[in-house]
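A single protein chain has been omitted from the complex, and every remaining protein chain is retained in its original position.
Going in written order, the chains are labelled A, B, C, D and E, and every chain counts its residues from 1.
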Amino acid sequence: MLRVTDVTCARGGIPVLSEVSFDVTASKALILRGPNGIGKTTLLRTLAGLQPALGGDVDADVDDLAYASHADGIKTALSVTENLKFWADIYGNPVPDTIWEAFDLADLQDRIAGTLSAGQKRRLGLARLGVIGRKILFLDEPTVSLDGFSVKLFAKWLQDTHLAGGGIAVIATHIDLGIDAPELDLTPFKADLNIGGGADEAFL
Amino acid sequence: MLRVTDVTCARGGIPVLSEVSFDVTASKALILRGPNGIGKTTLLRTLAGLQPALGGDVDADVDDLAYASHADGIKTALSVTENLKFWADIYGNPVPDTIWEAFDLADLQDRIAGTLSAGQKRRLGLARLGVIGRKILFLDEPTVSLDGFSVKLFAKWLQDTHLAGGGIAVIATHIDLGIDAPELDLTPFKADLNIGGGADEAFL
Amino acid sequence: MPDLGKYAVEVLAAYGVSLGLLAVLIVLSWRRSVRMRAALERIENNG
Amino acid sequence: MSFWEYANPKKFMGWTAPVLPYVFGAAALCLTVGLIWGFFFTPDDFRQGSTVKIIYLHVPAATMATGTWFMMLAASLIWVVRRHHVSALAARAAAPIGLTMTLIGLLTGAIWGQPMWGTYWAWDPRLTSFLILFLFYLGYIAMWEAIEDPDTAADLTSVLCMVGSVFAILSRYAVNFWNQGLHQGASLSLDAEEHVSDVFWQPLVICIVGFVLLFVGLVLMRTRTEIRARRIRALEARARRA
Amino acid sequence: MIALLLRDLRLAVRAGGGFGLGLAFFLIVIILVPFGVGPQVDLLTRIAPGILWIASLLAALLSLDRIFALDFEDGSLGLLATSPLPLEGAALMKALAHWITTGLPLTIVAPALGFLLSLAPEAYSYLLLSLLLGTPALSMIGTFGAALTVGLRRGGLLLSLLVLPLYVPTLIFGAEAVRRGADGLDATGALILLGTITAGCFALLPFATAATLRMNLR
Partner (left out) sequence: MIALLLRDLRLAVRAGGGFGLGLAFFLIVIILVPFGVGPQVDLLTRIAPGILWIASLLAALLSLDRIFALDFEDGSLGLLATSPLPLEGAALMKALAHWITTGLPLTIVAPALGFLLSLAPEAYSYLLLSLLLGTPALSMIGTFGAALTVGLRRGGLLLSLLVLPLYVPTLIFGAEAVRRGADGLDATGALILLGTITAGCFALLPFATAATLRMNLR
């Protein structure tokens, strides 16, 4: 269960979104929508604990959270298996055998990650999520450069494995993922220019 | 006019696509389709002259070609204007005034590129195409992380400015751009395992 | 064995070091050669 | 049939296989004869005593060390001009041999230096240039190892080899300018004045021939290995795509 | 934590020989010195201890920026920070990996290079011992410096600027130990101080490094 109450977040010292609130219960996903630059990335990073919120509460166990974006911690000098194995070790989990099927990586297991195509690399980045065993995922445009088939594959994994196992996902995306989840448009939360907070507050 | 005849291209010394042929006449676009890893990026880089072809001919003036992908040569330490100005200077063109409107960058002119959101940065990368004044564009997933509105903006620029001015565009994408152009599926061109060519040919 | 006089250590060390290095080079080259030949045969016979 | 046909990998594998044992045989013969003759059956020098025996290793190794670089330079030029894969691979195969020879030259020289000059190492121009050569070999090998794509690696190492050669010659002059040395002049020159006496000269020549033959044999063997490695790479890549 | 150490070592080896190259740099700096100051043996003997230590320091310095920069750029560092692994442990492992890839091989070859600089024969054991005691401190301090500059675009040179003053005590005691050894004086005091610095660094800096990383990742 993830409860977000009145979270205000800032980037570059300037408030971007103010007083965002929502709940997501176990086994459910939420899709964040909004035009470029509204603050989706900022919000997700704040919720995942990568940057401090200006205000508001995120009610969830920090050990359940994980954030994923294009910068997905894939080492181009290591093979696909070595990459996944590393993150599995860090989180103290084994690499599930199903992961190769789920992300269509079976043929690429021994390939050096640097030689993958854009979409294949993205699939590897997503597979990391299946390895770390975290319950609450914050996904920032997870399906960028994936083809239609791979998008379906990912949606399937998300619903049949992650959500079905009691997980939660908050996803920012401009594309239709084909999963059945409520959407939240962030446009109304755009921060007022004059609201307080931010690093410069003391000087205003 | 762009005429591609029997082009075979390789990545990592291995042929990926073989004998791709197509023509695109002035003011027309072509959309390349194909699943992840089929070789779209490789083909575009080959056509644009960034890597040598294993065989076949690309019939076009090299001084008309330009390639664009996510790695779009944007310096995060420079401002939006400085970035565009630089590429305009390199190509010996002025920065057209219409560019700010066309890519919705008017409000961001003085922002340091590093502080842009993913979609805003992408718009800046695309704006570069409007500045270099090249006739034949090879675009690799140009609309990644753009919102719906920005995708339309880009499609509009492509049709009303670039193509209308006699330009040509070859676009690899997984998303529907909403422009009216023929599509070419690359799946049938997948290179046969046993075809010759490639750096390793002499050793097979 | 010829009498090397007071420079025995130097002369023998020079011969030892040189022949040792040559031996290392030859053995390494040889080992890699054998390995590659075996690996190639394995691959060619499977494929 | 053109001469370059022999540089086709398959042809190369074909003609080297029967030649190789003879080359190694001849090398072993020369080295055994030369070294045994030199070590057991030559007198001591009146000034240098028994240390003169080091010459049978020092001079051939030093000669081969520079010779190997010239061979690599030639192979690099052939690759750049004609793009024969075998020549690039031969350059790659030769580098570690050159490195070893340089090391032998340096070490035997150092050991010889202690009794002769009273120091293991002096910043003499000849010695110093050798040290620089050693660095060039290291850089060249590291460069080959660091680049994944074999053709790009061949291209870049060729450029390095050519530019490096120019700078190596430049360094040689610079080093002479910087320090006047202790080291012997060219004792192998045909000029009778400088010539080492015949007793040392004959086994020395045999040793040099032995080193040359050993070098040729090793280069051929290592080039064959490199060709096999490339073939494995190609086959594996193809299998992976299947 | 072992997984992180192993990964870093593997990356160091894959990415073009992290091992060989730190070493090669050390070698080359030492070789350049005679070209600069001239070939006189007596002069070289006198400056050898200092130069050997300065070269080790520079060799360590040169590879500092890769300790965190790569992990930062590809997002690994952020992911590590939110992973169950304590960041202190990660910092320690990073320093260890750096030492294994630079400090250790450097210590092993240093005697061979002392040779080129005509180091006094008595000094070799002190050289070895002082490097063994001192280079871990260089790695740990460097890791801290790398954490300070991790967010900055190519903080490489800023990093050097910040770290070099921190290296001064280690350098002084290290070079002093070797110099005393070369002159036949008692070097125990310098060696003990060197050991103390290293122990202190490893006891305290992982925490400072982790805290710095947390600030930089915000």
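Just so it is clear, contacts are C-beta pairs under 8 Å (C-beta built on N, C-alpha and C of every residue); 3 or more make two chains touch, one makes a residue touch a chain.
From a predicted model like this one, the values you see are computed outputs, not experimental measurements.
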Touching the absent chain when the full complex is considered, from B:A26, B:A77 or B:A164: B:A77
Among E:I108, E:L161, E:L185 or E:M215, residue touching the chain not depicted: E:L161
Contact footprint on chain E, counting only the chain that is left out: 15-18, 21-22, 24-25, 28-29, 31-33, 35-38, 43, 46-47, 49-51, 53-54, 57-58, 62-63, 66, 70, 152-158, 160-161, 164-165, 167-168, 171-172, 175, 179
Chain not shown, touching residues in chain B: 48-52, 62-63, 65-67, 69-75, 77-78, 82, 86-87, 89-92, 132
On chain D, residues whose C-beta touches the chain left out of the figure: 132, 135-136, 138-139, 142-143, 146-147, 152, 155-156, 159-160, 163-164, 167-168, 170-171, 173-175, 177-178
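Operating definition for what follows: only the chains that are shown with their structure count from here on.
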Shortest contact path, chain D to chain E, counted in steps: 1
Identifier of the chain whose CA centre is least distant from the whole-structure CA centre: E
Chain centre separation in whole Å, for chain D relative to chain A (CA means): 57
Euclidean distance of C-alpha centroids - chain C vs chain D, Å: 15
Between chain E and chain B, distance of the C-alpha-averaged centres to the nearest whole Å: 45
In chain D, residues with contacts to at least two other chains: 231, 235
Chain E: positions in contact with at least two other chains: none
